[in-house]
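Complex shown without one protein chain; remaining protein chains in place.
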Amino acid sequence: MAVQKLPIARAINESLRTALENDPKVLIMGEDVGKLGGVFRVTDGLQKDFGEDRVIDTPLAESGIVGTAIGLALRGYRPVVEIQFDGFVFPAYDQIVTQLAKMHARALGKIKMPVVVRIPYGGGIGAVEHHSESPEALFAHVAGLKVVSPSNSADAYWMMQQAIQSDDPVIFFEPKRRYWDKGEVDKEAFPELSASLEQGRSRSALLHKAAVAREGSDLTLVAYGPMVKVCLEAAAAAEEEGKSLEVLDLRSMSPIDFDAVQASVEKTGRLVVVHEAPVFLGTGAEIAARITERCFYHLEAPVLRVGGYHAPYPPARLEEEYLPGLDRVLDAVDRSLAY
Amino acid sequence: MAVQKLPIARAINESLRTALENDPKVLIMGEDVGKLGGVFRVTDGLQKDFGEDRVIDTPLAESGIVGTAIGLALRGYRPVVEIQFDGFVFPAYDQIVTQLAKMHARALGKIKMPVVVRIPYGGGIGAVEHHSESPEALFAHVAGLKVVSPSNSADAYWMMQQAIQSDDPVIFFEPKRRYWDKGEVDKEAFPELSASLEQGRSRSALLHKAAVAREGSDLTLVAYGPMVKVCLEAAAAAEEEGKSLEVLDLRSMSPIDFDAVQASVEKTGRLVVVHEAPVFLGTGAEIAARITERCFYHLEAPVLRVGGYHAPYPPARLEEEYLPGLDRVLDAVDRSLAY
Amino acid sequence: MTVESTAARKPRRSSTGGSKRAGAKKAAPQKSTEPELVQLLTPEGKRVKSAKTAEYEAYVADITAEELRGLYRDMVLTRRFDAEATALQRQGELGLWASLLGQEAAQIGSGRATRDDDYVFPTYREHGVAWCRGVDPTNLLGMFRGVNNGGWDPNSNNFHLYTIVIGSQTLHATGYAMGVAKDGADSAVIAYFGDGASSQGDVAESFTFSAVYNAPVVFFCQNNQWAISEPTEKQTRVPLYQRAQGYGFPGVRVDGNDVLAVLAVTKWALERARDGEGPALIEAFTYRMGAHTTSDDPSKYRSDDERVAWEAKDPILRLRAYLESEGHANESFFSELDDESEALGKRVREVVRAMPDPDLMAIFENAYADGHALVDEERAQFAAYQASFADAPAAGEVK
Partner (left out) sequence: MTVESTAARKPRRSSTGGSKRAGAKKAAPQKSTEPELVQLLTPEGKRVKSAKTAEYEAYVADITAEELRGLYRDMVLTRRFDAEATALQRQGELGLWASLLGQEAAQIGSGRATRDDDYVFPTYREHGVAWCRGVDPTNLLGMFRGVNNGGWDPNSNNFHLYTIVIGSQTLHATGYAMGVAKDGADSAVIAYFGDGASSQGDVAESFTFSAVYNAPVVFFCQNNQWAISEPTEKQTRVPLYQRAQGYGFPGVRVDGNDVLAVLAVTKWALERARDGEGPALIEAFTYRMGAHTTSDDPSKYRSDDERVAWEAKDPILRLRAYLESEGHANESFFSELDDESEALGKRVREVVRAMPDPDLMAIFENAYADGHALVDEERAQFAAYQASFADAPAAGEVK
């Protein structure tokens, strides 16, 4: 029964459960993570099974959550904190940027900060303001943090395992509109990761490696988190028109697996980056800049970007038009191929 | 006596004074801005002349400073708040990102947020941790904010006038290592801006226009704030080697005057962007991505970037090597020209 | 409200060595006795007076029967509106609704205490306060329907937009109040927030700023016992109104289901503020009888018994009992109010159903007041992209 079909939310839940079982130092903290199991039920049942001492409902104060998690990490714990929605991480931004990210360097390596900050992010769920943001670039720009986002259940399970085992702070963006998408999870796929944790050893190799989600030869689509599905759909649609698109699931926004992107672009000669976050200074900007530098003579068209606009995330009735969808991705594909 | 030679810090001081004189709604707020005149003396003498009611020493709480400034703006005031150092803006980040930036849109335009957030920023002054950061990309990525930085005294004076007159929130980054660099300021240069304020009218045209700081034909250097001087020095050095570099002073990081960059790159065919902030997801990424798209057939080399590294700002004894200097800029110039 | 936290309940070894009190181990956290509520109407609808409440009672001593009927009407209509909104959410007309069920007295009592020139900073649940301020209730629904993020002009009724990021608005209220003081005006400002919000650093900072600047702002905390699934003990181990003292201004706990007491205490606090006596904190002790929002399932975290116990303290029944026992309202008043309620429900239903989706280009509108080159560029690209579809929907018709 190693392979199960699980929704992403459930895969994360089981990954947290595994971590709580394997390491007594792992803690879950956040608003409503206990009895309620979080507003998305990602921590459902964990408090019941591991107790209030390990699955902790916190006061409603994000800076306090991350700040005390830092203190717990200093005491040898490995806190996994939940920020209830993307738009509510900003009260904790100071603790994340000036403390969590810099503590290891400040201590010349003598302190480690194995803290995971889970953030359900992105739009498409018809929510009110502050519930649909994609702030990943605001974390990826900051040295000392690692920033990842899974796109499917298997990655959700395994990337969470790795994030918790990481001795660096990891900002773990969960694609909330995909929480209920099901996928196969093989909990025995990586026995070396399932073993009881050995802290202090780098497990991050897999966590930050991009995956080829679909092979293709005419153009590379790069995406992560919620947009991987859109890109796969775009690739399927394009195939019907005779265009072969390669889809790369980035998985990690810091570090970015530029080698994988480069390898793909050297093959296809064209690149479109897709994310929900605003295009301006989004992760696509960095990918475009760096890949253009690496592949200057391979690119047959400029790297194009599809993403949100430079405007506050719109009210829900407009979000479908604000968010990159199949048509907007294919429009960019067409523009790229037209070069 | 319209034209005076003033250091940048003094030019800002006089610009604030002019604004306080012209508009009774203008307020100065921040830590130590009163009797002390701020740790850089930028508000020196203002409390003495305008009183404690208009030049306000606040409690030591940045979120409170920005949050109450928002409330004051709602009441019809035009607060200019000082954040003491770049590294201390993060406790206010939530109020800036979720409230200040979004209030106008949230109110469907019925509320305006004429708040200026002054931030002395950047390194090179031999300071301890958190006193040398360049976080401009973390603000420029956020819709609803405008982000600027002057590089010389005249711009410091006039851009501050315009920022205070702007009905949008402006994050005003002041190049602290250049505070004492002197330059000529003509306080009568723009009579239409010196006149008593007419709120609600856009004055932002000048504020967000890039300036050609030096003309050239072989390659374009784009910089802003503290790095303009470095680029001008690099251009002077390059001239001796027979290379003609154009230096563009961006002035504004949101919006970015891409038309000006494009015009220059169409002429030179090569672009190097220089900033102190880390290269990864810095403003240079966006400039590279967008200019490559706009000038795909004009660029003879990929856009290169010179900036900070993806590591916490180092201790002062290493900062000269961390910060872009003449040699690193010229190294990038050489690499670009070698394509 | 005093609790022992999880950590406290766990036995801990007593200090060894260096202790001057070895063996003198104490019960963990300091306990405070349950404070008395300021209450003027009992749950049974009896008017009560005491020396302790006299200072507040003075503010409603000569309240007229008409005013009392008005408060009753406000509460009934607010509840009716709220129920309609909940129904509309179930019908798919709204994406979400945050019900105020049970908090009518806290909101109407405080809302009616404000003067026209006062300014109100709500959270996202102050539908009753909005009603008192004269905001058309249908305007509140836009953001829950997803057609805007705030659908009214805050300055029309001195009622700020709903603020979703917990606690932020207390600083806006404080800044606004600082401005009122600067203007030499004698208006006051009132900031609403919840028991959960009391933990946010921003709320603490607003206490500090308002105290230091002696700003005319009243902090009105509706302690409805829950912050989503977390009971108030997860936020504090002493009653919340006590927080104020440590910042140098008074705090009062009022029976939040007693509209008269809330009216009186809020008038008292607003008047202090107007008189230059600075901030005050009111903790209205009440109960969220419904779910946190329509997305919430309270059965996951609280027992029905609790709800049932609070139903006995229902703010509307209480005032009705008083009105009836005093003969302040007759049958026709109640039946006319029923009709008015139904008419309100109907109007709300109709307006919401007719509420158009925003024009697509609204994505770019109002991002900036003075314009922004990138927004202009993206707007143009977006328009061209939309136009490229043969069957492009006309503005306002999308979705």
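Note that the chains take the letters A, B and C in the order they are written out, and that residue 1 is the start of every chain.
What we mean here is this: a residue touches a chain if its C-beta (ideal position, glycine included) is under 8 Å from a C-beta of that chain, and two chains touch if they have at least 3 such contacts.
Predicted, not measured: the structure shown is a model, and the values here were computed from it.
The shown chains contacted by the absent chain are A, B, C, with contact judged over the whole complex.
Between the chain not shown and the residues C:Gly184, C:Gly327 or C:Pro356, the one that touches is C:Gly184. Screening A:Lys146, A:Arg214, A:Lys243 or A:Arg270 for touch with the missing chain picks out A:Lys146. For the options B:Glu31, B:Asp257 or B:Glu293, the residue in contact with the chain missing from this view is B:Glu31. Only one of B:Glu52, B:Glu184, B:Glu239 or B:Asp259 touches the chain withheld from this view, namely B:Glu52. Touching residues on subunit C toward the chain that is not drawn are 2, 4-8, 10, 12-21, 24-26, 28-30, 32, 58-59, 61, 115, 178, 181-182, 184-186, 198-205, 208, 211-215, 233-238, 242-251, 267, 271-272, 274-278.
One chain of the complex is left out; on subunit B, the residues touching it are 31-32, 34-37, 39, 52-53, 56-61, 63-64, 87-88, 90-91, 126-130, 279-280, 309-312, 314-318, 320-322, 327-328, 331. Listed by residue number, the positions of subunit A touching the unshown chain are 53, 58-59, 61, 63-64, 67-77, 94-95, 98-99, 102-113, 143-144, 146, 166-168, 200, 202-204, 208, 254-258.
Definition applied: only the chains that are shown with their structure count from here on.
Farthest chain from subunit A (centres taken as the mean of C-alpha atoms): C.
Subunit A and subunit B have centres, each the mean of its CA atoms, that are 32 Å apart. Inter-chain centre distance (subunit B to subunit C, centres taken as mean C-alpha positions): 40 Å.
The multi-chain contact residues of subunit B, meaning those touching 2 or more other chains, are 63, 91, 94, 98, 102, 105-106, 143-144, 254. Among the residues of subunit C, those in touch with two or more other chains are 148-149, 165, 201-202, 367, 372, 374-375.
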